[in-house]
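For this depiction, one protein chain was excluded, whereas all remaining protein chains were kept in their positions.
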Amino acid sequence: MEGKIRTDLALEVRESFPEDDVEIRGVILTEEYDEENKIRISTVVIKDEKGAKAMGKPIGTYITIEAPELENSSEDYNKPVSEAIAEQLRKIAGEHNYDDVLVVGLGNRDVTPDALGPQVVDNLFVTRHLIREFGKEFKERNNLGSVSAISPGVMAQTGMETLEIIKGVIQETKPKLLIVIDALASRSINRLNTTVQLTDTGISPGSGVGNNRKALNMENLGTKVVALGVPTVVDAATIVADTLTEYMQRNGFGEEDIFNFISEVNGQQMYNMFVTPKNIDESVKRISYTISEALNSCFAQKISYLV
Amino acid sequence: MEGKIRTDLALEVRESFPEDDVEIRGVILTEEYDEENKIRISTVVIKDEKGAKAMGKPIGTYITIEAPELENSSEDYNKPVSEAIAEQLRKIAGEHNYDDVLVVGLGNRDVTPDALGPQVVDNLFVTRHLIREFGKEFKERNNLGSVSAISPGVMAQTGMETLEIIKGVIQETKPKLLIVIDALASRSINRLNTTVQLTDTGISPGSGVGNNRKALNMENLGTKVVALGVPTVVDAATIVADTLTEYMQRNGFGEEDIFNFISEVNGQQMYNMFVTPKNIDESVKRISYTISEALNSCFAQKISYLV
Amino acid sequence: MEGKIRTDLALEVRESFPEDDVEIRGVILTEEYDEENKIRISTVVIKDEKGAKAMGKPIGTYITIEAPELENSSEDYNKPVSEAIAEQLRKIAGEHNYDDVLVVGLGNRDVTPDALGPQVVDNLFVTRHLIREFGKEFKERNNLGSVSAISPGVMAQTGMETLEIIKGVIQETKPKLLIVIDALASRSINRLNTTVQLTDTGISPGSGVGNNRKALNMENLGTKVVALGVPTVVDAATIVADTLTEYMQRNGFGEEDIFNFISEVNGQQMYNMFVTPKNIDESVKRISYTISEALNSCFAQKISYLV
Partner (left out) sequence: MEGKIRTDLALEVRESFPEDDVEIRGVILTEEYDEENKIRISTVVIKDEKGAKAMGKPIGTYITIEAPELENSSEDYNKPVSEAIAEQLRKIAGEHNYDDVLVVGLGNRDVTPDALGPQVVDNLFVTRHLIREFGKEFKERNNLGSVSAISPGVMAQTGMETLEIIKGVIQETKPKLLIVIDALASRSINRLNTTVQLTDTGISPGSGVGNNRKALNMENLGTKVVALGVPTVVDAATIVADTLTEYMQRNGFGEEDIFNFISEVNGQQMYNMFVTPKNIDESVKRISYTISEALNSCFAQKISYLV
């Protein structure tokens, strides 16, 4: 069934394997849970080609931060979630110390569930131009990383591949680390706008199933890439398939029966349809703010003295 | 199964009856089709209590204008659709001649699929204040109806029932006709943002299934009410139920089996989830504009000389 | 010269009197300064008709809270300013304890400098509907005032006087206190989006110079009204006049010379032109948030447990 589901979360692919198959070779899953803040952090490491093939995702590390309480809680809850994201980001970005970072906000700002990337970039505190103007002493006194950022828009708006635009910008500005923000699709309604995936494998704009030729990754760009994604939609066909599968498994149907049933049920009508909560505008705004706070705190300790 | 579906369109309720039951007593369905512009107009008249009970909707007339091409076509197509809406609106509003009209845009402007009402009102050409300032001669020379408009917001924003707000406004300004605009839920993805329902039965803000006590209708307001609605979402549970029902009927399952199956499949997870096309922002904007053009053309012939 | 200036701030009218005229009869000015937070609070009390005539404003109390640092400071500064506003609001609203409050956000949300009122209302935590649903016990347990709110739009959008709309809403919902939020004009660029005026005299929508017949005040509404305003624009003609007056006074010109000069300088071209800072969108958003926080803290102590 794995081929049928549509998810951009490695964790969900991993969950889709039968329960007795807990030890897929080449894939390691570890989990930790912050009881106080109700934040779960799961790390999927795909170690080799065998794991990559089983998972349908490139070799690398995928960290998922789940904070389901985000949906119901007050503004104060934003802080521990943002700190958890920052901590995991520091882990996956490695020794880079956030110096010379280019943040790329993928997506279409006029389409709510796709506006996550641009909204995160809108809230970022960029510094590269200030450092170039005021010099190294300014940078060190304020303990600042050099941060630049761009929301290039999507191909339907620009007529250009995102890879073309970003490649050009990198050539001119030579960042050492790229952080790419994008909206994802998940399988589970409960993860919408409350979950963040971090990965060091890069990202393919406009698709979960990837045309690798156009991916924003180390291979194509020559720069380290960390992708940060948030599921903001569930594919309508996926949700129908999942609901049915669960029911049919519980009622003893075999895998082939289920497969045939769902193929027939999900026709053309579902194409390009998405399931979202009604308050999607508000949810995307909130998680975008949480992420931008996480990034800002990574880039600059003393930011409040500056703004 | 009728009780299970969630639709605000009388046409869809009518369609949900078995095919051999074409003559429900108390309900009349007529159709016309504009071949050139690909616009279908269906009129459901619920004549008596028997029909009302069968349909689960109040006695009255429900006109549905379907223009599926809106989704794919150029700006020029806006015109025939807007004219069709204006023509049906004139029919259902009766002799009122659009004098002393209050247009009410229901819904939450910050939630895209619910923003239809406020967006229509934003594009309206209101005249009541001009006529009060420049007098009757001005009104007649410009062939103007007296139009006022308000987007009251939803109860979660105002803390007030919409009925309370509108009742108060009516007491102060004494309009003779109320046109209430709202976003609806339909069963069919294909009708989203391409279909308009007009009815003379009023509308219950915030629900298809209605708490009649709070309905905006003649009974509660003492003023003639025409409700104009556009389906902008499909309830996620409805779409799963419909997809399954179709499949199971085709495979010979009985009605009870289907009912039990769906009840089990649609659990809590679907609650408050909606299916929308990804370009919902753009689609709502387009149909809102089409509707406001229809209303503007009803209210004033010579509008372009004035603006 | 007083007749020439355009300001909605009583403090600025008071400042416009010659320095040696510090004791205008019927007008009392007191000031306090919070050194730590750099917030100045000035209270102008117009005690009688003589004072009202001299000031060109109705008898009553006008409290001005100036926080010039808002323009340059970090998010943390929002808190002391919001507390200062809340404290003065409690003072001017009197014993009302914020029970049964209706907040009215005047202005046009699509015109940035006029969007203050709607933006404040957008951030309010309204409770009236919750209290009506969950009852008195819920209200008391959560220490909640009953709050409702509306952004009626401006006459060019609705075709109705704001007074008509609000009068109707009051008749239906019977609030005990009205808080009306509006954008104002000031004389001084330095006060834009950093100053709040509170008054118990009501407000005339759409004009600093008031058509009293349409004012939202106790006389017209039968309900106590507190108006909260923020200067978001300076009239272009005013700024030219002020700049010139200052220069000519310094150079020894007499009052009549100055008056004639300015009358000639300020021609038709300035009409309906406003001076704003380039970051007006951001500034209005910030002060709106500060004000809504002040209101929310007045209405509910335990709000964070609820949201």
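The chains carry the letters A, B and C, assigned in the order they are written, with residues numbered from 1 in each.
FYI, a contact is a pair of C-beta atoms (placed from the backbone, for glycine too) under 8 Å apart; a residue touches a chain by one contact, two chains touch by 3 or more.
Everything numeric here is computed off the predicted structure, so don't read it as measured data.
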Any idea which of A:L29, A:I92 or A:M155 touches the chain not displayed?
A:M155
For chain C, the residues touching the chain missing from this view:
110-114, 189-190, 233, 236, 239-240, 243-244, 247, 261, 264-266, 269-270, 272-282
Go through chain A and note every residue touching the omitted chain.
110, 121-122, 126-130, 146-153, 155-161, 164-165, 167-173
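What we mean here is this: only the chains that are shown with their structure count from here on.
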Distance from chain B to chain A - Cα centre to Cα centre, in angstrom
38
Could you work out how far the Cα centre of chain B sits from that of chain C, in whole Å?
39
Separation of the C-alpha centres, chain A versus chain C, in whole Å, is 44
Name the residues of chain A that each touch 2 or more other chains.
none
